[in-house]
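To start, the structure itself, in structure tokens.
Only one protein chain is missing; all other protein chains are in place.
The block that comes next holds chain A.
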Amino acid sequence: MSSPPRVDFPTSDIDDIEMDGPPQDGTIDQSLSIAPPPQRLFLPGTPSAAGTPARQRYANSVSVTPMSGIPARRALGLSTPRRAPRTPLFAPGSSPLAFPSSSPAKTPRRRVAIDSDPTFPDSEPLAFPSSPTAALATPVKNRRGDIHSSLSLTPTARRSRRGDYNNDLNDNLNSDGTHLSIPASSAPHLSAPAAPSDEPDEIRAIWGTTVNLAETMKLFRDFLRGFKPKYRAIHDRQENIRTRAFATPDEGEVVLYETYMRRIRQTGETNLNLDMINLLSYPPCKKLFAQLQKYPQEVVPAMDQILKDLMLELADEDQQVGMDGMQGDQGDEEIADIMGKVYKVRPFGLTAVNMRDLNPSDTDKLISIKGLVIRATPVIPDMKVAFFRCLTCSHTVQVEIDRGKIEEPARCPRDVCGTVGTMSLVHNRCEFADRQVIRLQETPDAVPDGQTPHTVSLSVYDELVDVCKPGDRVVVTGIYRSVPVRVNPRQRTMKSLFKTYLDVVHVRLSTGGTLGLDRSTRPAGGDKVPGIGGVGDSADDQELEEQIAQGGLTRKAELEAKLIDLSRRHDLYDLLARSLAPSIWEMDDVKKGILLQLFGGTNKSIARGGGGGGPRYRGDINVLLVGDPGTSKSQILQYVHKIAPRGVYASGKGSSAVGLTAYVTRDPDSKQLVLESGALVLSDGGVCCIDEFDKMSDATRSVLHEVMEQQTVSIAKAGIITTLNARTSILAAANPVESKYNVDLPITRNIDLPPTLISRFDLLYLVLDQVDETLDRKLAQHLVGLYLEDAPNTGGYDVLPLDELSAYIDYARTNIHPVLSSEASDELVASYVSLRSIGASDPRSSEKRITATTRQLESMIRLSEAHARMRFAAHVELQDVQEACRLMREAIRTSAMDPRTGKIDMGLLNTGTGVGQRKMQDDMRRELLTMLDGGAGKGKGLKWGEAMKRLADQSSIRVDAAEFSEVIKAMVNEGVLTVVGERDKRMIRRVEGA
């Protein structure tokens, strides 16, 4: 430890085994690394070595098992069962390495096994100490539930200076001394060849394959140390994937995984997420990609191993350099910390296949599937190591899980005992790991038409437990397993059937999965997948989606590419607008307005505000259609309901705003059964279409006030008061009061809706039915074309099919969140000012009309955001604002035009009376007073009808009865007049003295 390790220590000559990494400055035996130690460990002649010299005892390893033997065993041509290290230890007959009996080995080694209990001379401890064989110790064993590896590498074969340190302190008793004295520098060269390396090369080959493990490990090592983002960029370019441009050339030159490893060290993480596409794009590692995919059980542990080695190496280097946080003792601590950890590589990034396409030949391979989590079990303690004790001689044995099974020893392994059937499980000495079984179901986009979705079981382990919850859409990478089914767990009878499941190595929550839900309504950062290292440094999601697209296999990915293509069309706006309800003829502006409603503005919350992120500004656009019957308003609504995310359709008649129950009652008038249904404002995050809005009961409508501005619903029912979110856009249709729109009356008089409610609609369209021969003919042509031709002619030009339009909207809503550019905000301000000044700048009028209020400004912002979103643009630009203003103007022109003056007046919508009307009321009032004060009715007052008649005579325009009573009412309230009598006999009297 005195000599600082050289960074590029030449130890690892070519045929040196896998993990003899550079800073190999340990002792001789340490440098022997994986393959050699077993020899030393088990050769009967060298008992002292059996104690596994200095393998990180301090790592307070709970589980202690000699794992390093396999390659060697293989090399020796022993018939290696899948779980190699076990056999030699417990099956005496089968191996030359077996211990003749447990007793001789017992005492010296036992201490290793008992965690942190250095002394126990006696052999009958209460806690059933492990028998020595089991105690043959290795450090923290990387026992991954997801990888039932046939190959167990000692997680750390390498020694670092630090390690020795601690080891020596810890168990110098055990050490054979060699490693203490031999200075690091000299060791490697000598030791490597010196190792009893009688084993030929195939020791490094994965059993049954031609894959050379050593080479694999070397490749991965190269990869971690050599991969730079630029390789990925090159790869992506070859595959014709859009790549993120590097801000600076340097950015492409970072050694990405070293950065990640440092981050792992700093954050104390233990998982490295490895994007397999990166493997593929790093030229030397192309082979590794295929190997990882085909033999994950062997390759992943090897990778884990390398990762740990490199972690140490890097820590060491950093300490040398004196990097921040790595100086002196701090660095030592860090390194010690790293030594004690188990690092896991979690590969991902394979093209996700449909779970239907999994077939038996994928067994034991690494695959990736997508789906929807429908069920997750509670955490299951999964036995990793079983602890058995012989009832006769109290000899204890640990058995590790092998391919999901624990083989109960049939007889006591101790030769002297050897009793059959006496081994009993001691539960509190067994080791358990977290496990969870998850049922994953196909997502609707992956299911073939007309079929019901399939499900598969996933097993997740350790860190991945509880990462995904039911309802999440995930992309998982895992190893596909098929295991035979037993007829009955108690019998040994097997079925010729297999069950299949996936051992998950990586889970990725797919955020794009919540299509149809406004993402801003979900908590941010709520879900976290463990591990460091994503696809790139940033833009994780985006890139992964693209990767999937590159495979071109999933329908969704294809669709996305198509949508993006679509968004580049110059006639996009028109195309989308005409695709919206193509069976409805014309009404372009209405369709455009509704289209923007479907896209919606962005929800904003002001972070600086009070608690909980401050107030939230709605991004939902509300649209009201008012018009004559039979003008396809309902059809539009039905259509929108179909394509809108979480669309809810309700008819205003007999609806209640909340709740989902309904009543069948007899209509008191017609004695017929009628259904009163709930109007379901609970279309949170979607669009609520309300037909026959005017027929809604006042109580229900009053709920909508709250919904439309605050976007919540408060319920007080059965003693429970609660507020529910109702972040919904409202598309409502209403009929005019007298069923036919009276163009002479202002809109507020035409619709029986409170002005406060009307003003909450961003866009209000009048859909009037005008009889016009040419228009009618065109309409008929359109419809006949639609319904009678064999190949239905949908408007004659290309339109998007419903599902595509719906997908486009979904995509935009989930992925595009435009922000205002400065240009746009200037334009918004200008437009707002000009809209507001329309009234004021009219030189002929003396009074000031309000043509726009801040509500209209907000509407304009929302509309321009929606327009930008429709274009898939990240910023709201000038054109968006201009279109928004145009739509606003159109809508205002139809809705807020004072029919008497022909001028736009928002007061009409906001208060129900326009300026013109107010002026007229003032006139009326004045006239009425003169009438009462002077002339005929003096003192006695005037008859109601009489007064109206006389007013009408004076006036050039019709005196409206409702307006007249309004004026009277106002005057009564002021105390200027009194009204006596009922109905026709009403008298209007001047209050004396008033």
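Quick notes on this structure:
Convention: a residue touches a chain if its C-beta (ideal position, glycine included) is under 8 Å from a C-beta of that chain, and two chains touch if they have at least 3 such contacts; residues count from 1.
What we mean here is this: contacts and distances are computed from a predicted model.
Considering only "Glucosamine-6-phosphate isomerase", "Target of rapamycin complex subunit lst8", "Mini-chromosome maintenance complex-binding protein" or "Large ribosomal subunit protein bL17m", the record for the omitted chain gives "Mini-chromosome maintenance complex-binding protein", by its UniProt protein name. From the options A:482, A:702 or A:825, the residue with contact to the chain not on display is A:482. Checked against the full complex, the one of A:263, A:286 or A:375 touching the unshown chain is A:375. Only one of A:361, A:428 or A:973 touches the chain withheld from this view, namely A:361.
Residue-wise, the contact with the chain that is not shown comes from A:441, picked out of A:319, A:441 or A:728.
Of the options A:456, A:479, A:563 or A:640, the residue whose C-beta touches the omitted chain is A:456.
Interface with the hidden chain, as seen from chain A, comprises residues 359-361, 363-364, 372-375, 439, 441, 443-444, 447-456, 470-471, 482, 484-485, 487-489, 492-500, 583, 585, 629-632, 638, 642, 660-666, 670, 672-675, 677-678, 769, 771, 773, 776-777, 779-781, 783-790, 792, 794, 801.
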